[in-house]
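The complex is shown incomplete by one protein chain, all other protein chains being positioned as in the whole.
Read from first to last, the chains carry the letters A, B and C; within each, the first residue is number 1.
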Amino acid sequence: MEQVRVGIVGLGRLGKIHGQNLAYQIPKAKLCAACSIVPQELEFAKTQLGVQEVYGDYREMLEKAEIDAVVIVTTSSEHCWQIASALDAGKHVFCDKPLGVDVRQCLQAEAAVKRHPELAFMLGFMRRYDKSYAYAKQKIEAGEIGVPYMVKATGVDPEALAEGAIRFAKTSGGIFLDMAIHDIDLMRWFLGCEATEVYALGATFRHPGFREAGDDETGAALYRFENGGIGIIHVGRTAPHGYHVETEVIGTEGSIRISAVPEKNLAMLFNSAGAVTECVESFPERFEEAYLLEMREFIDCVRSGRKPGVSVSDGTKATVIGCATTEAWKKGALVKIQ
Amino acid sequence: MEQVRVGIVGLGRLGKIHGQNLAYQIPKAKLCAACSIVPQELEFAKTQLGVQEVYGDYREMLEKAEIDAVVIVTTSSEHCWQIASALDAGKHVFCDKPLGVDVRQCLQAEAAVKRHPELAFMLGFMRRYDKSYAYAKQKIEAGEIGVPYMVKATGVDPEALAEGAIRFAKTSGGIFLDMAIHDIDLMRWFLGCEATEVYALGATFRHPGFREAGDDETGAALYRFENGGIGIIHVGRTAPHGYHVETEVIGTEGSIRISAVPEKNLAMLFNSAGAVTECVESFPERFEEAYLLEMREFIDCVRSGRKPGVSVSDGTKATVIGCATTEAWKKGALVKIQ
Amino acid sequence: MEQVRVGIVGLGRLGKIHGQNLAYQIPKAKLCAACSIVPQELEFAKTQLGVQEVYGDYREMLEKAEIDAVVIVTTSSEHCWQIASALDAGKHVFCDKPLGVDVRQCLQAEAAVKRHPELAFMLGFMRRYDKSYAYAKQKIEAGEIGVPYMVKATGVDPEALAEGAIRFAKTSGGIFLDMAIHDIDLMRWFLGCEATEVYALGATFRHPGFREAGDDETGAALYRFENGGIGIIHVGRTAPHGYHVETEVIGTEGSIRISAVPEKNLAMLFNSAGAVTECVESFPERFEEAYLLEMREFIDCVRSGRKPGVSVSDGTKATVIGCATTEAWKKGALVKIQ
Partner (left out) sequence: MEQVRVGIVGLGRLGKIHGQNLAYQIPKAKLCAACSIVPQELEFAKTQLGVQEVYGDYREMLEKAEIDAVVIVTTSSEHCWQIASALDAGKHVFCDKPLGVDVRQCLQAEAAVKRHPELAFMLGFMRRYDKSYAYAKQKIEAGEIGVPYMVKATGVDPEALAEGAIRFAKTSGGIFLDMAIHDIDLMRWFLGCEATEVYALGATFRHPGFREAGDDETGAALYRFENGGIGIIHVGRTAPHGYHVETEVIGTEGSIRISAVPEKNLAMLFNSAGAVTECVESFPERFEEAYLLEMREFIDCVRSGRKPGVSVSDGTKATVIGCATTEAWKKGALVKIQ
């Protein structure tokens, strides 16, 4: 296969990023088709991505478009059936995170992946492809921190996005499903085993709108892992300095911390405030390269027959943990996982 | 009162620090008497601190020594009765942390303090007097981070001390009472309210000796505060890089982080490993100045009649929370505080 | 012009980077032809860049290849005549730094550029396109540091490359022409005016081979600028920690420092050495993105008719300053520039 022909579904904020990477940054991919229920997104596909073949109906794209692979960047609740349909139509599938919004959906997607061992399936946990996270994983595999036994993960969205988040708070599934899924995946990835128990808390001090919608603006969770390891997650929505994603992996011989200062670039300003480092504003800025690298990996896997490093079961497990965390937070109780 | 005449009891590692500060660094204090059940410590008092009046019996020192104040740096389990005796003997009291090892003891000390409103009592939560922590508190009081609602505290002892810690593991009260008491105090101090619930986990991956002694080498706890705030504590005993104490206070308008890199000084080495910052080795190195500043504050309070910023009730509450954390860790259950 | 058809000449270390960017990372460019006197490089063009049309003779490529633009990545001494030939053949030209190895050559290139105002010419001072440097420039233009009046620039190659550099020391033109040309350009760019005088020193303490070849392993130069500003350059070849490029721009209201720690990524390791940040190993690693962004800019300029931000005269002036610095270093004397 010289070039992988790709159809994309969903061209919102993140869909546009994937679309541009596929159209212009990955020579071995050819973006041939686009699907969306939003007319402006199809217009974007035509004018900005040079895609002539556009669809308002996903199933129609699967039937008619001459494509090898589908890239799914739709609303989370649509992911699983779209995965299954695409696989059943013989297409390789890349799907953005999360796999699904409940475990039942995820298991259906898992079943579809199992039905089609001949096809590549990859889930978009792009942080694993970020250079700093990949470096940490490599150091850990090289034994530099001994046995990793604790992960402390922080993910706080910028205050600038809070108003928008409030509008979606009722349908987002709550802060843990909406924001912690990457951190959950990183915990599992770095610790190499499964969480068995969780306790979680939420807090809202700045934007009562979250609480009114049944959500919280800040969440914290404490996890026990099956090997005795520990995970701590802190997610939030009100960082004044930008988009703060930070992760620490602690092992018996040392630890690795990624991005204690989520610096925008290598410049430091010295002014009357002191020594100032501007921070990244958003996840697309922070993970720009990771989005490209994960998609290159997907295309490479399709071309070579290799299996992507992020499996469908990684998606199910993250959703299971996310749901358990949500239950612990809602009930104020310890929750066993699985 | 020109100079405050002080008697010290206990001249172990920390007692020596307090003794030297009193003898040589605080002009308004005069170290007149020392008490210890360890003969070498009394020898140290004579030869190194220039104290001629030494006692093997604490009550005897209280009776005979012409002192205004007592500084207590003995084993934790002795603190409370020694506090009460000293106050009843008309002495001002500085007592190192923790106040006591159980709540009953603490309440007896509280009662003694209440009986003697004319005397100063101060508990040695010296971190509050560290320049960086005091700066953070000042910034918070000036409103720079809005309403503080979350504290993330880390305190990890150097690997170099692990073997010693294992020997004391059976009698230390467990990792949370032994190591988290300062972090508990900082949470209360920065958030300005009380913890109401805790869940905690322990882990041991490097030194099975801790587990064999019924302790753990790492602990993590998640706290709910009465105003809806959140606290996270991570304590451990195996930092390869030195003594890692780090604290983050998050508010509605910003956050303050203290000592993400526990640097030894302002030097950075560039060598074949990269850019390297050596870290502090121990708590006396990290908090050398704080120990001096807190003792100056105590002496000032005695001389001026001001009440010290750290009260006996701060000690009781920290112990209450430490005990609840220990219970949560031991039982693997959520524990209500008070 | 839908796509700019490009021929590349020179496919050494940096030529390969430009070649891959043109072939795969810039949709609006089409790499059609390659020229080299090294057969393996032409083989690389065919197999790795998918270029079928290859030439051993540069003039032949200019005559026969159907290309709109030429990208010159040859030995510095060949740049100027190749620029003139390409322009006279009606091709847009991107040429890597330095413009030429002496001023006479540079003026010939300048003359050729002036003869062809209809064609784009761009010099590869890629640091201007690095995100951190571009950010600094933008902050300066926004007035954030007031009037910039001093630049302190450091560029030290990794020790790992020293042996190779010694082999080229006799023909490199000396450390200032070989290594300081980017720093010279940055000084001019940030200060917005010209250097008028220079004093320079060299030192060799680690590798006598440099001194034996008439070169030095370390150089330092101090520049007076026409508006009274000051420049300081430090270049070297023996950094044990990696590739250290650092620049500070100081203004009347503040300063900006870029890359005081030339970190490899956002990870920090905590191990027995302390807190360790690994550093970038080489200029391709440090400026990977800048090489892509400058080439995108060139292609955009060709397509849109805009003039690139780095002009031929920037190249001449940097060479003039580099030669004056070399003269100051060799003679141990103050040298007037121009």
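Following the convention adopted for this analysis, contacts are C-beta pairs under 8 Å (C-beta built on N, C-alpha and C of every residue); 3 or more make two chains touch, one makes a residue touch a chain.
Just so you know, these numbers come straight off a predicted model, no measurement behind them.
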Residue, one of A:77, A:227, A:277 or A:311, that touches the chain absent here: A:277
Residue, one of B:5, B:211 or B:257, that touches the chain absent here: B:257
Positions on chain C where the hidden chain makes contact: 146-147, 149-150, 152, 199-201, 203-206, 218, 220-222, 224, 228-230, 232, 234, 236, 238, 240-241, 250, 252-254, 257, 260-261, 332-334
Touch residues of chain B, complete complex, unshown partner: 23-25, 27, 131-132, 135-136, 139, 144-145, 253-260, 262-272
Chain A residues that touch the omitted chain in the full complex: 239-242, 244, 261-264, 268, 270-279
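Basically, only the chains that are shown with their structure count from here on.
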Inter-centroid spacing, chain B versus chain A (mean Cα positions, whole Å): 42
Inter-centroid spacing, chain C versus chain B (mean Cα positions, whole Å): 56
Geometric centre distance via CA averages, chain C-chain A, whole Å: 38
Sites on chain C at which at least two other chains make contact: 262-264, 268, 270-272
